[in-house]
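Note that one protein chain is taken out, while the other chains of the complex remain in position.
Letters are used for the chains, namely A, B and C, taken in the order the chains are written, and counting of residues starts over at 1 for each.
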Amino acid sequence: MTAWWIRPGVRLIAAIILPLVVPAIITLLIWALPGDPAEIICPPETCGGTAELAARWNLDAGAWNFFRAWMGDAAAGEFGRSWRVEQGLPVRDLLDESIPTTLMLVLAALVPLVLGAVGSATGLIPPRADGGFHTVGLVPAVVFALLGAAYVELEYGAQSFLPGANRLRLVLGALVLGLADGAFAAAVSGVRGLFAAERDQRYVGIALLRGERPLANMLPNVAPALAGQLRARVLHLLSGTVVVEVVLRINGLGDLLWAGTLLQDFGVVLAAATAFALVSAVLLVIQALVEIAVAMWVRRAPTVRDGAAASPVVAA
Amino acid sequence: MNRPTPGSTPPSADRRGVLLALGIASAALLAGAPLSFYEEQLPGTLSPLYASSMADHRAQELVFDRLFFHSAIDNRMMSRLVEKGELADGGKSYRVTLKPGLKWHSGTAVTSKDVCFTVSAMLDPGTTSPIAEGYRGVLAGCDATTPQVATIRFTKVFHNPQERLMFSLLPAEKFAGKTAIVPDDDFSQHPIGSGPFKGNKGRRGVTFEAYANAHHAPTIPQMSLQEVQDPLVQVKTLQSNGVQGIIAVPPPYRPDVSASDDLQLKSYDLRSWWFIGVNTKKGALVERKVRQALDLVLDRSDLRQFTVGVKPGEQNSPCEFISGPFVQSSPFYNRQVPVKEKSDRAAATKLLNEAGLTQIGGRWHYKGTPVTLNIGMMASLDVEAPDLLTQVGNQLSAAGFDRQESKVSADDWARKVVTGKASEFDLLIGKWSFGLVEEVNDLFQTRSGTTTGARNVFNYSNSGADQLMVEYNQSRTDTAAYDAYHKLHRALAEDLPYLFLWKLDTKSAWRTEVRGNVIAPFNYWTEVDGWKFQ
Amino acid sequence: MLALGAFALLAVAAFAAPAHLVEPEPSRSFAGPLDAWPFGADRAGRPLLEYAQQGARVVLGPALVAGCVVAASSVAGGLLRCVGDPRVDAAVQGVGEVLGALPRMVVILVTALLIPSTSRGLLPLAVAWAVLASPGAMDEAAAVAERLGGARFVEALRAHGFSWTRIFLFHVVALNLRPVVVRQAAEVVTQVTFLELGLSYLAVQDAQASFTHPDSLKSWADLLYMGYPSIVLDDIPTEHALWTGLAMVALVTAIAKFATSAARAR
Partner (left out) sequence: MSVLLEVRGLGVRSTERTLVEGVNVTVFGGEVTALCGPSGSGKSVTARAAMGVVDVEPGLFSGSLKFPETGNRDWFAGVAHGGQRAHARLLADTASLRGGYLSYSPQAASSALNPGRTIGRQMEMSVARRKTAPTSVTETIRGLLAEVGLPARAASALPGELSGGQCQRAALAVAMASDPRVLIADEPETGLDPVLRRQVVELLLDVGKAHGCGILLISHHEDTIDRIAEHVVRLRGPAEVAA
């Protein structure tokens, strides 16, 4: 049997590596693209003086120097200025606006998923409803998002970026994200499957005969798997934010990443991708912590001494 | 769903349902709101030296004053800043005296120092702007004699010196004397100008706030620019008074707009024309006869019908065929050169045979191998002429050429096509808009560094044409200039480095509540002071 | 059976897809599904059937490859757990953890950036997606193997005198991992379809070159883009394009679902 701490341990290490790996890969990519990086960012049509710009953007001394300088600045919370997406605006300002928006969107989208998951775990949502969810999940997110975008525009017109309209965008975005592309159906049937498999375990039936509640018995045992599912769902939602934010024009990280990629504004891409990586790393840490907490919880035992050293009994 | 009562709303309105009803309801709340309008894309920057798209040029016109400009009404050369301008130093300098009382949006006075700062900024090699680079061949320096008087020195004598001084004025104080102006400066988002409006750019739009000045008195207190890509949503929101204007309405949506009593379609002269660039350095296309044959194969009339939606024989068509690199209304356009509307396959086949091409199994072969044309198109053209790329491909295929099609993104267009590095293509469909000056030398002159032929797509080179362009450059009178370009028009229509397609009108749509809205060619907002809203 | 039939239909459609749409036939502009060809026609009077076919051609191959990649890694994940070496386990988990935690859309967009515009296609994106989905699939297959008893299960079968090949290929993979492997592969096939749809749609909407297919081909996203104005506007009669697009997506999802249940049932 593998020691229980290896899995959460590996997760924690991965969480540390991730925010370093992502900017490193993107930096390599900037140099892997054919052509001069500075010229890629701002074509001569738009910017003359490529050499001056390369020096200004730290692009003239090779990939390693660029990466080192960028990481150093990023660690100090300094991400430079946007080169193309919002020319001249500090990327930090863009992040300050985008990160909370995207987190809010994902959390809001998570609400129906969690409710659905709880419903299916407790049996409140009957399995026959799954077909309906799957059918709704068939509709691609783009289609839902598009209808939402047209609705907001027609309803608010020029005022469609005032706080009221933006809240509506977020709500619509969360609904699209939560329901389309099979997100809701996957959450419901995933958790249902997990609990059904656990309920089939003998100890659950026996717990009933001992007068205990099956759910209380199952919960700690399925918690690590649930945490895994939750992480997968959140990652799925995070991926989905790109399409939903672009179409619904929500000022989030996904939109920033898309705009940065299209315009090859690597400063923005680096920052947005690293922000995504950080969120992902936090999720890894949460999962690891849940696993550690469950392992600790599972090992709770009254201290009973018979004079001998209290070491775990090894299978005889 | 309720049944519509007969005679009230057309049954069709029923299906639009909630969407539109809510739109109209909320529009009622908009009274007193700023004048709002849509563009297909937001300006990338408000810094005049880094303008690259039409959206940039338009937005900047609201915030900045150009030293000189053409009147939108009578095309006269004018200035809102200069009280008196005169040639000096035997024509190698131009002395301007600024009007009194001019202010920047920050409240400080506009002085001759700002004029000279702008010139120095453009001359500074640290200013990485292609616009500035263009001025480096024209301007030599500037001296501020008094706070009101500046003398701008040219590199040589020009016959139209004011036309060389149509740059936007920049505030020296904002840059604290640093003349190297970079693209990623805060100025790009929150500029300070002396124009009619104070501009502020955000991630989803630009707001403009009127700024009363000695030389500007806009009556509209506030404007707001937003971006919507889908023309359908643009038009519907305009109809429901969600916004008051759309800068460009693609042809398919124009009937919808003109049918409405609340809306007016207004012409916006961009002086732009569409072309198919031909790679004269590649394969069979080296042969002039092959290019001429392709010109005959194209059925412009069908293309126009299936993409722009103009029916044959339609009056007041927004799409006007051209036979050379100018729009028909231009004095440079040579009316002697006829346009080709319909295809002439027989003539084309004859030309191809003469050029040594053979048809095997219906496909044209050049030197034993089948001719496959790799066609690219500026991706953004799809909005105005949906499906053009496929349709051109279809016509060529029907005439016996194999083809591949791909769209070219705006960035790739700027990086590869304009710089003459897109040699993998045989044909490139694009659009050319004249800037402030109606010149085509950059498109056709033999490329040499950055001085000539800077936008020559396939590095076309023809000594005869080069000669005509030099002639144009050296002309001292308008007539001489027209004459040189008329000859160039004819030469190009024969040699065909481009297959010239059409000039497609750009139309704006505004609600009738917006009055006095004179739209200036190219820069759009030059006459905005006279616009009224209510 | 149904899944196989539908899949064969889609495959034949994709295989027979024309490289270019036919010449326009203006008299059939916006013809409905009952007036001309199955599915009707577009503005220029070209059959939507060809759109659907070309869309199938864009999606089918890459989606299948992605499905195979995931299926393979899923099988590998299950078998590795049966080998039961904790070091192998930790190493696999480590790599999987980093891969699985990479934000997928970021990787996809970055991959899209890396591909030169001349060789754009869905395949590299689909493979990238599959590689990112693999750790999850391996995990799940490993969990199934674990439930079987992992290494002990294999030992027990060895004791019965079965050969390694028979144990791994038949007892572990064919009998026990099959449902989870097929489900994971089917899921990725649908995900790749949705990915193509999303990316193509954004490109069409932005009037950009598509990341996922050459511009001479149409994708199902073109059908959706053509069809959606009909919801808002009446004078654009393109509902049939919207329904055709949605039907194609539904078909892929249905095939995936049937395949999953078939694998579970047998």
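What we mean here is this: contacts are C-beta pairs under 8 Å (C-beta built on N, C-alpha and C of every residue); 3 or more make two chains touch, one makes a residue touch a chain.
Everything numeric in this text was worked out from a predicted model, so none of it was measured.
**Q** What chains on display are touched by the one that is not shown?
**A** Its contacts among the visible chains are A.
**Q** Taking the full complex into account, find the residue in A:111, A:162 or A:298 that is in contact with the omitted chain.
**A** A:298
**Q** Given that one chain is not shown, which residue among A:217, A:241 or A:280 touches it?
**A** A:217
**Q** Footprint of the hidden chain on chain A, which residues?
**A** Given the touch definition above, chain A has residues 1, 201-203, 206-212, 217, 220-221, 294, 298-306, 308-316 touching the missing chain.
What we mean here is this: only the chains that are shown with their structure count from here on.
**Q** Between chain B and chain C, tell me the centre distance in angstrom, where each centre is the average of that chain's C-alpha atoms.
**A** 42
**Q** Per the centroid of Cα atoms for each chain, what is the distance between chain A and chain B, given in Å?
**A** Inter-chain centre distance comes to 42 Å.
**Q** Between chain A and chain C, what's the gap in Å when you average each chain's C-alpha atoms?
**A** So the centre of chain A lies 22 Å away from the centre of chain C.
**Q** I need the residues of chain C touching at least two other chains; which ones are they?
**A** In chain C, 205-206, 208, 232 touch at least two other chains.
**Q** What parts of chain A, by residue number, touch at least two of the other chains?
**A** 150, 154, 262, 264
**Q** Using the touch definition up top, name the residues of chain C that touch chain A in the complex.
**A** 86, 89-90, 93-94, 97-98, 100-106, 109-110, 112-114, 116, 136, 139, 143, 190, 194, 197-198, 201-202, 205-206, 208, 221, 224, 228, 231-232, 246, 249-250, 253, 257
**Q** In their complex, what parts of chain B are in touch with chain A?
**A** Residues in contact with chain A: 19-20, 22-23, 26-27, 30, 33-34, 36, 44-45, 47, 50, 52, 125-130, 132-133, 180, 182-189, 201-205, 224, 226, 228, 230, 233, 236-237, 240-244, 409, 411, 414-415, 418-419.
**Q** Okay, in this complex, where on chain A does chain B touch?
**A** Interface residues on the chain A side: 35, 39-40, 42-50, 52-53, 56, 81-84, 86-89, 94, 97, 149-151, 153-161, 249, 251, 262-264.
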